[in-house]
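Note that this complex is displayed minus one protein chain, with the remaining chains in position.
Going in written order, the chains are labelled A and B, and every chain counts its residues from 1.
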Amino acid sequence: MLPELGQFALILALLLAGVQCAVPIFGAWRGQATLIALARPAVAGQAVFVVLAFGLLTYAFVTQDFSVAYVAQNSNLALPWYYRFSAVWGAHEGSLLLWVLILNVWSVAVAAFSRRLPDALMARVLGVLGFISFGFLLFTILTSNPFLRHIPALADGNDLNPILQDPGLIMHPPMLYTGYVGFSVAFAFAIAALLGGELDVAWVRWARPWTNVAWAFLTLGISLGSWWAYYVLGWGGWWFWDPVENASFMPWLVGTALIHSQAVTEKRGSLRAWTLMLSIIAFSLSLLGTFLVRSGVLTSVHAFASDPKRGQFILGFLGTVVGGSLLIYAVRAPRVAGGKPFKLLSRETLLLINNLMFTTAAAMVLLGTLYPIVGEMLDAGRISVGPPYFGFMFVLLMLPVVCLLPFGPFFRWAGADWRAAIGALKPALILAVVAAVAAKFIAPDTSLRGLAGVAASLWVGTGIALYALKRWREAPRGGRYTPEMLGMILAHFGVALFLAGVLITEATSVESDLRFAPNETKSVGGLDFKFRGVQRAQGPNYVADEGTIEVSRNDELIATLHPQKRQYAGGGQIQTKSDIDPGLTRDLYVALGEPLDEAKQGNGAWAVRVYVKPFVRWIWLGGLFMMFGGFTAAADRRFRSLPARDDATAPATPAAPPAQPAQASA
Amino acid sequence: MIGRLIPLAVFLALVGLLLFGIEWNKHHEMSEVPSPLVGKPAPEFTLPLLYDSTKSIARRDLLGKPYLINVFGSWCPTCQFEHPILTAQIKPLGIKLIGLDWKDQPDDAKRWLAQFGNPYDAVITDQDGHAGIDFGVYMAPESFLVDAQGMIRYKRIGMFTPETIKNELLPKIAELSKPAAVSP
Partner (left out) sequence: MANAALALLLCCSVAHAIDPLQFKDREQEVRFQNLTRQLRCLVCQNQDLADSDADLAKDLRKQVFDMMQSGKSDAEIKQYLVARYNDFVLYDPPFKPGTLLLWLAPGALLLVGAGVLVNVLRKRARQPVAETDTGEDW
């Protein structure tokens, strides 16, 4: 009975989404306040029913109701209770419902925190969100209903895929979706602005905190996914340029360009067309990603089950939303370049270059991801595009960004004193070069990559530290760092950490497949690994062979690791669970292979893979700093105040004097 | 105005590409990788017979008449599905059928053939998989159509179905009397 209630809730949500979409936008068009006023209640109503539906699905999992087909496909009696919650989004139908739920959470937040928005704008924003929700609910109900029954009810279900039985899975999809889906808010604001014909840029100020928060969540989601892949998949890698990973990375790249472009448009009034376009593209890539993962058009390690019919539906929806928005843009985007003028050497120019590089990078990833399809169309055979392509191209495109990054804060708006900027950054350059040279002397066989990593991270990190120092010295007390500025400092510092992590780990990681006899010690990466044999271990729904490895340096024990080889009760699937000793300066990583001694089986020699990975944690530490930067910037109070009609919003005429002095430096 | 429409145009091209992708996906197996050996001479091999390991067949022994090599294994579930089709639809075509028992134990293979029947004119074994690598075999079942001069004319990845026999194999067999198109 309850699953049927869930279906009914979805249908009601669909109807309310339809109301939320059509009525307020019509009302805004006609200037009818009563219709506009329906927006918030519609949002609330829809959210209630979506939460209800999601709650009922979760309940079905927790109570192990195997009469619901989706529950039976993704959980079984042996599944520990905490994984029953995350199993809800373990496959296509449930993850889609999660998507809709998160969209509703964002919509409610926008509706609740936008009291100061002009009514017509708010109505259009909520209306666009309603349209998106309508499409996804329709898709869910028509093709991906999670509440379908399996009659007769099964006694027990399939197991949840073992690699999904992990704390990382509980966090990664919700955080990722929160980010992905959150770009719909920036999208909604942009479309609302276009529909309303807003010539001024007040809407960007409203949109900025939402966009920064969405970006921060997406950064978190991607970092979590990378970290999870690292310790679960156990191949020592943290990014594989897999189509599904790329599907989340493309919105991130465009989102990064977007948050910077929004800053320019909000403060200076320029780059309006870029900001509008990037808002549309970021969310379009989110939708595209949703399509790619579920349509079966690309093979991937973690694509959901494919179905051409579903693929066609999403493609149709994608076409409508994106095509429609690009059409609206073509018709209504500002024709004249607005905002305050700026010289060639200025912060505006740097951010314009930033926009270009990140957008090109996203286009490159899109091209590479979709190229196998192009290859088939050109009848050029199976074309394989993998890390050698993506990694190479990405580094090439990001090189200018890394070089120019520290100049950003030092270049003023309108016209920069570039000599002063170079002077200010000299220490960073010197430090970077000296450190790279020193590294070459200390460890002569460090590759070029490793040296580049040292130099790049010190260049960026010192650059931002120098700016923070400059602010400390020059700005008045109490007004040194606005949250926006602090956010920028944190995020850019995160970039430095990330660069260090990636390049140094790549250059200095050591990996070895070894044959260990019991109590044998082998040396890897300057450390001694002693194998203490293998024993049987028992888990809630698996049995395992558990190995013990002691790691020492100069006879001093620094870690004991217990890698396992698990066999799950449900499907008999074998999973290698590696064990990691994490550290800020290095990770020690061990995975158990097969017993190599036919005669002695478990008591003889075993194959073991050992990794020593210096600085790998800095990759995700960098991601975390970027995320904190995004949240901090969003907290700036200036976004919540009514924008004054100062000249940031006036069209570009050189004669316009500033209306209020120093308004922007609050 | 034109400049403004460029993003829309690019997007429409993208949708076209993805539509093509969905359609293509319906009719093709994503995991199929076309073989570079089609149109080239079959690789050299000398493999022992399953039923008499003292004797073996080499590539040159098979020259002069076309033949179909079918790669199978007793461990391969799909081969069981293909087996009756082999027996009922391909054997009657009259072409020489060579079974290549790939990465398998001879006893298991003999038992499997005893259970399901043996449609092959001869069965050779490749236990370590080396010949398989030379043929570019990456799964079972796979089949290779080789002409009288020893050139590979056609490779089937995955099991034969009545449709693929009719649409792909039969035309290729008909072409056997003509010389092979040499591939670059």
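Brief remarks follow.
In the analysis below, a residue touches a chain if its C-beta (ideal position, glycine included) is under 8 Å from a C-beta of that chain, and two chains touch if they have at least 3 such contacts.
As the structure is a prediction and not an experimental result, all values here were calculated from the model.
Interface note for the absent chain: among A:F8, A:Y59 or A:Y389, the touching residue is A:Y389.
For the chain missing from the display, the contacting residue among A:E4, A:D156 or A:D513 is A:D513, taking the whole complex into account. From the options A:G415, A:G539 or A:G604, the residue with contact to the unseen chain in the full assembly is A:G415. Interface note for the absent chain: among A:Q46, A:T178, A:N212 or A:T359, the touching residue is A:T359. Residues of subunit B that touch the chain left out of the display are 29-31, 33-37, 76-78, 81, 103, 128-130, 132-136, 138-139, 157-159, 161. Think of the hidden chain as still there; on subunit A it touches residues 162-163, 232-235, 240, 242, 267, 299-301, 337, 340-344, 346-347, 349, 352-353, 356, 359-360, 363-364, 367-368, 371, 374-375, 378, 380-389, 393, 397, 412-416, 482, 484-485, 511-515, 565, 573-576, 578, 591-594, 596, 607-609, 652, 654-658, 662, 664-665.
Note that only the chains that are shown with their structure count from here on.
Interface residues of subunit A facing subunit B in the complex, by the touch rule stated above, are 277, 281, 284, 291, 295-299, 306, 308, 311-312, 315, 318-319, 322-323, 326-327, 329-331, 333, 370, 373-374, 376-377, 381-382. Interface of subunit B with subunit A (complex): residues 1, 4-5, 7-8, 11-12, 14-15, 17-22, 24-26, 28, 30-34.
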